[in-house]
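A quick write-up on the structure given underneath.
Removed from the display is one protein chain of the complex; every other protein chain stays in position.
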Amino acid sequence: MKNINYSLSGLGGIAKTHLVGLRNLEMLELGLDFKVNFSTLATTHPEEKKELAREIGFDQVAANFDKLLAADVDLVDLCTPNFIHAEEILKAAAANKDIYCEKPLALNLAEAEEIMNKIEGKSLKNQIAFVYRFAPAVAQAHALLKNKVIGEVQFAKVEYYHSRYLNPELPISWRLEKESSGGGALVDLGSHMIDLSRFLLDEVESLSAWTKTFVEKRKTAAGNSKKVDVDDWAMLMLNFDSGAKGTLEASRVSPGNEGFRFHIFGDRGAIQIDSDQIDKVQLFDQTPKEIEVSKEMLAGDQFLNRLLELNSGSKLSQGMMVDLHLLSLIFFFESITEGKANPGVPTFEDGYQTQKIMDYAYQSAAEDGKKIEIK
Amino acid sequence: MKNINYSLSGLGGIAKTHLVGLRNLEMLELGLDFKVNFSTLATTHPEEKKELAREIGFDQVAANFDKLLAADVDLVDLCTPNFIHAEEILKAAAANKDIYCEKPLALNLAEAEEIMNKIEGKSLKNQIAFVYRFAPAVAQAHALLKNKVIGEVQFAKVEYYHSRYLNPELPISWRLEKESSGGGALVDLGSHMIDLSRFLLDEVESLSAWTKTFVEKRKTAAGNSKKVDVDDWAMLMLNFDSGAKGTLEASRVSPGNEGFRFHIFGDRGAIQIDSDQIDKVQLFDQTPKEIEVSKEMLAGDQFLNRLLELNSGSKLSQGMMVDLHLLSLIFFFESITEGKANPGVPTFEDGYQTQKIMDYAYQSAAEDGKKIEIK
Amino acid sequence: MKNINYSLSGLGGIAKTHLVGLRNLEMLELGLDFKVNFSTLATTHPEEKKELAREIGFDQVAANFDKLLAADVDLVDLCTPNFIHAEEILKAAAANKDIYCEKPLALNLAEAEEIMNKIEGKSLKNQIAFVYRFAPAVAQAHALLKNKVIGEVQFAKVEYYHSRYLNPELPISWRLEKESSGGGALVDLGSHMIDLSRFLLDEVESLSAWTKTFVEKRKTAAGNSKKVDVDDWAMLMLNFDSGAKGTLEASRVSPGNEGFRFHIFGDRGAIQIDSDQIDKVQLFDQTPKEIEVSKEMLAGDQFLNRLLELNSGSKLSQGMMVDLHLLSLIFFFESITEGKANPGVPTFEDGYQTQKIMDYAYQSAAEDGKKIEIK
Partner (left out) sequence: MKNINYSLSGLGGIAKTHLVGLRNLEMLELGLDFKVNFSTLATTHPEEKKELAREIGFDQVAANFDKLLAADVDLVDLCTPNFIHAEEILKAAAANKDIYCEKPLALNLAEAEEIMNKIEGKSLKNQIAFVYRFAPAVAQAHALLKNKVIGEVQFAKVEYYHSRYLNPELPISWRLEKESSGGGALVDLGSHMIDLSRFLLDEVESLSAWTKTFVEKRKTAAGNSKKVDVDDWAMLMLNFDSGAKGTLEASRVSPGNEGFRFHIFGDRGAIQIDSDQIDKVQLFDQTPKEIEVSKEMLAGDQFLNRLLELNSGSKLSQGMMVDLHLLSLIFFFESITEGKANPGVPTFEDGYQTQKIMDYAYQSAAEDGKKIEIK
């Protein structure tokens, strides 16, 4: 039984989502061969959060990230705002810590390239929280597509809709400023969809993109009106290496259909993923009927197989988001204890490729949809 | 009470859809100021169809279209295959008959231009069967958009899905040959969506397009395998004059979501049209909730107003498709009796504009999505 | 080719629903061996309706039902209000005409018994317009249940919801007065569900019932407030001969779920019928998944077989209600031309049994749900 000294940077909403699952990990009795020690929390408000950190189970609170790295920790879990990711990754890499980072990897491609250069040749484990890969429907789709169950993919339509930013009264926060977020809907929601598209389909060869800012001015916390410089909505037109086409839409201003959906059309059938029914992929044949997914159709996928083992281990669910983050973290811990990552795990390489596509998409959008080859 | 001498060319499925509604027009007691006489039917099998034509109520059967034009008819209703449209329109125009034509207007832009030149300056009434304009949800959306109820439109996502051509056993017919159909899914289904996009949103300034043929070879009636030269699937990326963006997808190979849908996103709300709930548009505000459509929001739309009058006149429905075709024909008859068409009616000009967009889309697709300005 | 001289009594909404289908019967090219002549229409407003009757194709208009019977007609189609059914059936039977009657058969059990006595021993064909039997999903369910595909039925939940009478401004009409309608929601909607329950499941051995009048007073046409003496809502608790249980709800005051539904639970699976998807029954097994209905599961059902032949004969639909009424009438005409009815056809015997259950249900409801054996 290996002890893993876990550290965390940041204690906002997403950090808590990590923690609620982790704290109940033992209760799931999954037969894991490691134990998570809550070692050190770094937060910008160490005094204020001290008591809560103790309640959660952390041994200590660090006043900054350098102090966290100086502690006896095996890994860092980065839950800080986007503009801090690159800085903390570079420091953690220098300290040879394994790194788990919330998405996106960095603010832009330049930062992402610096990260990749820095970790190249190092043996440290790294993973990015593209947690939707761990959703049963997604992993099932991955196996079906690898096994060519719907033939050759011709087209994929991807959308991820939120509605919250429709509200013109929503004030400017770091997510609404390019210099701190790296972008808007495309970065926040689209990054997940880009990762899943690469995971499920293929690498992107070229793209065009459009973006729109529906609400052009918003109030700052101080009450002043300010121009918004990030996208509320983005649409990417993708050419995959395989010859398949795809559209990928990310919106924070779409009322009526919250959640994400994949419609993947092959020449022998179709696959749908709907975040409202995330436990089960939908499969259609040419008849055209929805058909049952059989074990044979799913066979041979190492990522799905491990996921199925973990999911069958417990009846206890803490809701989709907590469950997905916990599974992602378990895969990360296992990549540490086993010395190598499961092939389906999203690493910093995946974070980098997604960053590249986002950067090129913003370039294309700035030229009203000019087609750009991905190098 | 004006008598309208109605003539029909063709007696296939779509012709019968026109006829079942027309034959029951009196029973609806709509208070119309015209009466439809079933004068002449032109069919390629005059002897075989003679008895049926008599049962339907036609005074006579003509062995060809020239003989039909020679009869005492006020108008022609063209329900022949696509490759015959232009020829018959040109003849009917030469004979100064009012013309109602099934979509598409012609096989290609060249034919469509010839038609427009021929009818220019003539006072003959013309209408193309883009019947979905007459669906209540569409006409309601038209009024809502004209009244800027959702602010400025930023993006529209349009899709029309059939699944029938997924079946690889479906044999080659005229709809699957470019020289007789003009194209595949884009012409068959996409033409309706292009017309509605122009009707609801704006003119198209430029576009890119992709097409795919999912089933590349099919059997002919004689049993030989033949390469398919039309699209099973088409995706258009549209830039509207207003600055709005749009994607428009037409597919005959999409299992699972038969029908068409518009999702129109404005900066103050959103509108959805779903062919499964065609009686009622869905409207969302920024809160973001679905809200009731009020009379004020719909006010001032001459097309919707006449449609509402007609729809309130009878409880008797013969199903969506028969009802839509009948409404479209009534508007055409009224354009004859009143001397001018209701502004919402789709004329040959609309057929021509749609043809132009389809032709340019096929050009773009041939160059893998090259952006083309619409002249 | 037999000529059938068709006559019709009444020209309200339901009569027109019969007529729109009948008038287009030839166009469906179903290969039928009879022809329908529109002989005589009886209406209470013969002068006013003369022109419309001529347009529809009737040879003549009769000023009353006796005159209709005196004409050269083979059958009568009764589309008069409920309180006239018995009188016209008795007259038609005395004149030895075949009779097709809208539901319900009569105002009450006494009338229904008189009818059954009168036609006993006569060879005249009779049918009642329980048209939902002719819906594909219903006929499929009939075959599945006969073939015991879901084992022994344990429980069935049946509901038919309308919402229109929720509106307290809806004035009193004959449907809202017991002496002219025979009852409220139970008679109007429930009669269909009782018939389908008998058709699909078994005879009823005993029952309890509740009724409610949600809107207790309504305005008359003259503007006076009057107490409503029929039910807006009825719930029957049914014990079938087989030992199965059932609840059967009919409501004209239920917002939100218009239409009817059967949920039939057997010890080896379940069957659902939903009027929103009337073309296809839903079948569930014990796994418990929805499964495909195979041809073998449906085999051997003479009623379904004829229905499938007729439905495959044409692509032309005039909407669910017109299609169902037309199919029902075709089966009736075929019972005349063939000398005997298809076993699945609803005859006056079925109308009588339904009437009996309704009468007993009203008795039970008057005693707050007292259990009553059906004799």
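Each chain gets a letter, A, B and C, in the order it is written, and its residues are counted from 1.
As a working rule, a residue touches a chain if its C-beta (ideal position, glycine included) is under 8 Å from a C-beta of that chain, and two chains touch if they have at least 3 such contacts.
Please read all numbers here as calculations on a predicted model, not as lab measurements.
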Just to verify: which one of A:171, A:243, A:259 or A:319 makes contact with the chain not shown? A:319
Contacting the left-out chain in the complete assembly, out of C:14, C:52, C:71 or C:166: C:166
For the chain left out of this view, which of C:251, C:317, C:335 or C:354 touches it? C:251
Tell me where the left-out chain touches chain C, residue by residue. 154-155, 157, 163, 166-168, 208, 210, 212, 214-215, 233, 235, 237, 239, 245, 247, 249, 251, 253-257, 263, 265, 267, 269-270, 272, 282, 284-290, 368-369, 371
Need a quick check: the contact residues on chain A for the chain that isn't drawn. 13, 16-17, 19-20, 23-24, 26-27, 29, 52, 55-56, 315-323
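Here is the rule we use: only the chains that are shown with their structure count from here on.
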Can you identify which chains form the pair with the largest number of contacting C-beta pairs? A-B
Count the residue numbers both chain B and chain C use at their shared interface, divide by all numbers used there, and answer same if that is over half, different if under half. same
When you average C-alpha coordinates per chain, which one falls nearest the overall C-alpha average? Tell me, please. B
Separation of chain A from chain B, taking each centre as the mean of its C-alpha atoms, in whole Å: 44
What is the distance in Å between the mean C-alpha positions of chain A and chain C? 57
Listed in rising order, chain B residues that touch 2 or more other chains are none
